[in-house]
Every structure is written in C-alpha cells, then in structure tokens.
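All protein chains but one are shown in place.
By letter and in written order, the chains are A, B and C; residue numbering begins at 1 in each of them.
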Amino acid sequence: MKSSTHAAISVTVALIFALTVAIALIKLGFAGPWVTQNINLANMFLTGVPVPHSCCFSASPEVVTSVIWDERGIDTFYETSVLFLAIIGTLYVLAGTFKARPTPEGMTLIVRVISKLVAPIIIVVSLSVALHGHLTPGGGFQGGAIFAVAPVLLLAGWGSSKLLSLGFERDTLLSLRVTGVLLIALTGIGTLIIGLLKGVNAYVFLNQPKPQAPIGYLGWISTPWGNIVLGGTLILLNIFEFLAVAAGFTLAILAVDSSGGGKE
Amino acid sequence: MIHIPLLIGSIGSTAALIAAILAMFEKDLLKAIVLSGIESIFTAFLLVVLLAPDLLIAYVAVGLGINSVILIYALLRGERYEE
Amino acid sequence: MVSLAELNYVLPAAISIFTLAMVIYTYRVMKGPTVPDMVLALDALTVDLIVLFMLITLYYGTPYLAIGAIPLSAWVFILDIFVAKYLLEAKKK
Partner (left out) sequence: MIDQILFWFGVALLFMGGVLDVIASVGMNRFRNFYLRLHAATIGSIGGGVYPLVGVAILVLGLDVPSTFKYYITGSALISALIVVLTSPAGSHILAKAAHKSREVLPKPAIVDRLKEKEVNEE
C-alpha cells in the first residue's frame, strides 16, 4: 500500500468518525424528534398487531415475528426457498455422500470435552429461542442459526465420523429440510383450503380471523391458570423454519467438510 | 444530554470500517478472514445499539460463524499468501 | 426494591470503563503481528462486548437485547478452534 492511499484512507476514516460522533452528540438519529415520525405502514403494524379485530391482529406480543410471518409471510417463505435451493446447489456441486473422516489429530482432549459439554447447552438455548419466537425476539431462522453451533463444534473436535454416528446422515438431514419447507407451505395454504371448502373469503398465510376473512388458527389456549399464548400459525411456522434452517446449516458444513478441507 | 449507546455505536462502527479497509489490503489471507470476523463483531454491536436483536443473532451466525468456517476450509485447499 | 434511578448513577460509569477497555483491545486486534495474537485479542474483545450488551440492555430498559450475547460467545469459540485447526493442518502439507 502506498503512503498516499494510506493518508487518504486515514483522512476518510477520521471524517466518518467525526460525522458519526456528531450525529450521536446532536441526537439527529432515532433518538431525536424523528422517533415519533414512523412511516404510515409501520404505524399501522405497530399499533394494529396487539389489538383484536384490527386489520392485522396476530395474537402475538412480538411485532417483528408477527410482521415477518403473518403480514409478510410469502416473502419469508420465498427467502426460505432461496436458502433451500442454495443448499441443494451446494450438495450437487460438492459431495455425493459424506465421507466419515477420523478424529483430527491436532485437537486435544480439552477441546473435545468442552465441545461435548457446550453442545447440549447450545441446543437447549436454540430450542428456547425458536419456541419462544412469538413472545421474545428470535424465531425459526435465529434458533436454527444458534443450533448450527453444536454440529460445527462436534465437527471441529471429533471429526465427521462422530457426527455421522450421532445420526446426522445426509438423507436424514435432507428429508428434515424438505419436510420443514413443505410443512411451511402447507400451513400457509391451510386456511385457503378451508375457506374454499366453506365458501368464505380466505388468504394465504392468514393467521387470525380478519374482518373480511373469518377463518384462523388457534391463538391461545385458556387454562385455569391463565392463557397460554400460541400466536396462531406463528409457533408452527417457527418450529418448521427451525427444522429447515438447522438441517440446512448442518448439511452445508458437512458437505464442505467432506469435500473441502483436510489433506488429500 | 448525550445519548450514550449511540456514542459507543459510533466508535464501534468506525472500528468496523477500519477492519474492513485493513481486510481489503491484507496479503495474508488468514489474517483477512480474522479481520472480516472483527468487522462482523463490531457490526453486531452496532445492531445492538440500534435495538435489533433479531438481526443480531442471524448476522453473527452468518457473518462471523459460517463465513469464517467455510473460508478457512477453502483456504486449506489453496495458498495462504497472496502475491 | 431498588428504584431505577439508582441505575442512572451506576451505568454511565460502568459503560465508560468497558468502552475504554474496548478501545484499547481494538488497537491490539488491528495491530497484532501474528494471527494467534489477533484471535486471542478478539476473544477478550468479544467477552468485553458481551458485557457491554448487557449494560446497554439495562440502559435501554428492554430485556430483549440480552439473548444476543449467547450466540456471540459460542461462535467466537468456533473461530478459535478453526484458526487453530488451520494452523495445525496446514503445517503438515
């Protein structure tokens, strides 16, 4: 790198730093008066989601999850399909079947034991993130992304033979992935089919009954101790997305490991 | 009154910018992978400051985890030092 | 019960201490002459940032930011292991 480019980059970085500090100091960002001026669409969702009988009620206190899986359900479904096709392409290019590599020599006993200890904790955390996706931030994709830590840890510490012996086979993972995507589509179409049979209005990815379309999934279960919030389709979609994403990340890492790394 | 998280966020985002520029000019590719990981961590910090925990979890998994792991596997096949 | 007003005295001081540590770590992370130096400093930096996450959670008063700390700490361990794996396996070729 020449010294002139060095100086130019330094000046640019310093300018951007000064600009960001200035923005932080004079509170021009979201902390200023702009915070109350959301766009109309955002206002509609933010005020409408927790209110029953409104245009976009979804029986869930979490606005983000209800927006991405209820009002923007088709978008999210196509994003899941894009990831699905990417994994299929990776498998097609890289690996026919997964090779069972022996335990890598360099890894010591300490790393192996720690990876074995941490993996169950990570799996429990990922399950909680995915199953509470309609109550707290998180959801299917986030839970699946946290779940992927456990196979990668076991892969690094113990080699792919351990993972294959634990049941992370290629066909099992692929069928889990296909099942996840298929069940998401079926859950989305479910209301449409019921609406066609009953002869009333219905939409794809319809979660709760709307004024125009009186069909919906179970929002909560009433028990003597209080309501258990299910969020209609949200909990189902989160579970299926969790299956699909967790299996997909594991498949990608296993395919890259069995074809790429290591000595030939 | 100073908005403290936004101020720290400006420091973190500048560090992310510096890490990205250094990764661009780095000849040692393993170092470049680690530098891109640093960039991901500071961007994740910026996401916390901007109150987006959903994006944070997905971004950390993809930008810091899967990206680095797959690039290191790719680097095991190839040459470590660029011309 | 301790009221939230007590937190206003504690949090700015704690946040500034950890930010100072973050800046000093960042210098070593960028400079680090070798790769293990950088990854080691990255480890410590990440732990520092996790504490900052928790403090910012308390500052904003919304608990939901706290969950982001767990995947961050787990994925950084994986970066450690894979850099070590690269160093160990690339030597043999």
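Here, contacts are C-beta pairs under 8 Å (C-beta built on N, C-alpha and C of every residue); 3 or more make two chains touch, one makes a residue touch a chain.
Just so we're clear, the structure is a prediction, and the values are computed from it rather than from any experiment.
> Quick check: which displayed chains does the absent chain contact?
A, C
> Suppose we count only contacts with the excluded chain; which residues of chain A make the list?
106-108, 110-111, 114, 117-118, 121-122, 125, 136
> For chain C, which residues reach the chain that was dropped from this view?
Touching the missing chain: residues 1-4, 6-7, 10, 13-14, 17-18, 20-22, 24-25, 27-28, 34-37, 39-41, 43-44, 47-48, 50-51, 54-55, 57-58, 61, 63-64, 66-67, 69-70, 73-74, 76-77, 80-81, 83-85, 87-88, 90-91.
Heads up, the rule we're going with is that only the chains that are shown with their structure count from here on.
> Taking each chain's centre as the mean of its CA atoms, how far is chain B from chain C in angstrom?
13
> Report the inter-chain centroid distance for chain A and chain B in whole angstrom, where each centroid is the mean of the CA atoms.
20
> Got the chain C residues that touch at least 2 other chains?
64-65, 67, 71, 75, 78, 82, 85, 89
> At which residue positions does chain B touch at least two other chains?
11, 18, 53, 57, 60-61, 65, 69, 72, 76
> Can you check the complex and tell me which residues of chain A touch chain B?
1, 9, 13, 16-17, 20-21, 23-25, 27, 29-31, 64, 129, 137-139, 141-142, 145-146, 148-149, 152, 249, 252-253, 256-257, 260-262
> Quick one: in the complex, what on chain C touches chain B?
On the chain C side, the touching residues are 11-12, 15, 19, 22-23, 26, 29-30, 35, 38-39, 42, 45-46, 49, 52-53, 56, 59-60, 62, 64-65, 67-68, 71-72, 75-76, 78-79, 82-83, 85-86, 89-90.
> Quick one: in the complex, what on chain B touches chain C?
For this pair, the touching residues of chain B are 4-5, 8, 11-12, 15, 18-19, 22, 28, 30-31, 34-35, 37-38, 41, 44-45, 48-49, 51, 53, 56-57, 60-61, 64-65, 68-69, 72, 75-76, 80.
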